[in-house]
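Every protein chain of the complex appears in place save one, which is left out.
In this document, chain identifiers A, B and C correspond to the written order of the chains, with residue numbering beginning at 1 in each.
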């Protein structure tokens, strides 16, 4: 009997913490997100010098309050799940742990507290908020398209990186140390700043030849920005078309690709009408 | 009889102020837009110090002239509409009121006049100018597509924001206060400046590790700019396809997907002609 | 007889100057482009101070040589065309004249020579070079798509402009004169620099609130850059589809929009086969 009660208790806790269908589950998710946001806000504000001087003690106290809350949450997550290790070694589980460690480390090592910024990683839980809404289809659609584009975009990024290494090296030869291009890695940094059109202006060409080369780099960057966009748009279109065609598989021979309004399978003649 | 005349007068005024089909209505719209543009130009020029010193009195007078014109317009709008409150609490109504208040406030509070810049909001009325032209279809098409993309783009923006919080926090640890990254909010500001490829250069990394991380941030920003474009282009295409298909549903069996110019339903043979 | 010979001479000249099918016409076009490029290069180099000091006289001479060449070309164009006025008032004709005037003006007014930079407008003739190649289809395709997008993109630009006016005005109130936002036009200039992601950094926010607002402006700019791209891509796709469908008009009832591989008109039953 007792065991059943305990199981029941565990089951209810699991429902609250891991699911968000019940009102209690929703409330828990919203409350957790508020806590995460507030704790990150505290870390942020504490990094501002004059606020730290004035409210440092308050911030320290709040940080410990949040650490205790998140520690309890972490323990509860471990208790109410059937296989705790699967949570511990999941991405979210590791992030939850990383968000806890700095506070405890700061007791032993001075300065470890600054690692609290990694608590920002917990913001990833914010995507749970979409579970509450109806964003799931959009997220799935986008992430499928992005996964499909990753290969092509990584080829693109590699090409861009190689270009910046070559262009950066050439600029180092052209502009020399006295104009800010003090070494090749620095020049490559400049090339990336330029080709991505960020353009800080902390390093910029001085000699006429350097300016000419820089203009070439800019025009290259301006033109090839089209590539990832082109790839992604194309993959989104492909995906949308495939998705559209998918439900049209023949219920008899299960072959796909019929016209959207076909009434009979063009391979076996079976009716495609969903009655 | 008098009441009818009054009604008639109100009706004509309503036609002039709220519609733009009649010549008088068009003239009113164009005149109002000119007045708005001029009044904003006056506020702008008044903010330029040496012009303020020279023509300050003229500008003050003009501002009051426009305030009186807009006050009369506001009162007329209230009079000639059947349900004045629906105008008062509409977006355009609130903007019209906000554009009036600062001038009157400036009698009591010194400096309230600088709030006149909110008169710029009245520029939203500029979109009325398109009613005069034939831009309506385009605006409707664009805004429908944008509305459909808002969800996906807001997921994208949230991801970007989270990225900047995490990257900004890491840069704060790497670059330290002496290099301009004086606190975490400042670092996040830097991350947004960098990932959006704006790149002011007021804060820029100094250490080699910081520059390496900055280069990573730039390449991320350069790659993911593809996402909103891909989404919107895709949604525009979807919309164009759906729009094309929507009006073609068969009036008899109500099935959709006929060619744009088909004359008979290809499922039940009923005529598709809209008589 | 003489008149015929003169006509023949005129005709041949017209062929050389205005057409580029004959070898002589091609040679003239290439030669003219080289002359334009060289003359612009001379104006450019003359603007560089130390080159002007050293080679000023040479540059002056060359400028007069080119002025004489272009004057002769202009007169020949007038002579060999049937209706000279149609050339004089065409866009290219006006540009050709504008490119000539500054040299002659410089005899009377000192400094008028600096207007020679408008000779750069003659570069528009460079597009003739494409006539020599096979770029015409691409140019026509692109310009048709751009013309179709102009309306939508102008709505977009107007929205962006209004946003920058409102955001610039707000930033003027927030940042005040002492932080570089010295007046509203200046603030609007900053807003445009930021929303287009150019980011010079000559004016940049200093206060925390200003930085927060700037970050919002950047994220807006970063998101809405998708809009013109989406519009243009969409219009290109529409155009390509329409172009594809166009040649399929029925030779009998001339109605369009048949499937690409249809063999009979779906409206009148006439054969669509091009024999």
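Everything below uses one rule, namely that a residue touches a chain if its C-beta (ideal position, glycine included) is under 8 Å from a C-beta of that chain, and two chains touch if they have at least 3 such contacts.
On a predicted model such as this, the values are computed, not experimentally measured, just so you know.
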Touch criterion as defined above, residue of C:62, C:100, C:218 or C:231 at the omitted chain: C:231
Among C:92, C:105 or C:120, residue touching the chain not depicted: C:120
Of A:75, A:94 or A:173, the one touching the omitted chain in the full complex: A:173
On subunit B, residues whose C-beta touches the chain left out of the figure: 197-201, 229, 233
Touch residues of subunit A, complete complex, unshown partner: 151-152, 155-156, 158, 162, 165-166, 169-170, 172-173, 177, 182-185, 188, 194, 197-201, 204, 208, 211-212, 214-215, 218-219, 221-223, 225-227, 229-231, 233-234, 237-238, 255-257, 259, 266-267
Missing-chain contacts mapped onto subunit C: 40, 43-45, 47-49, 114-115, 117-118, 120-121, 123-124, 126, 130, 135, 138-139, 141-142, 145-146, 153, 156-157, 160-161, 185-186, 188-189, 192-193, 195-202, 225, 228-229, 231-233, 235-237, 240, 260-261, 263
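The rule is short, and it goes like this: only the chains that are shown with their structure count from here on.
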Subunit B on subunit C, rotation in degrees - Cα superposition, rounded to nearest 5: 90
Distance from the mean Cα position of subunit C to that of subunit A, given in whole angstrom: 41
Rounded Å distance, subunit A centre to subunit B centre (Cα mean): 29
For subunit C, residues that touch 2 or more chains besides their own: 197-201, 229, 233
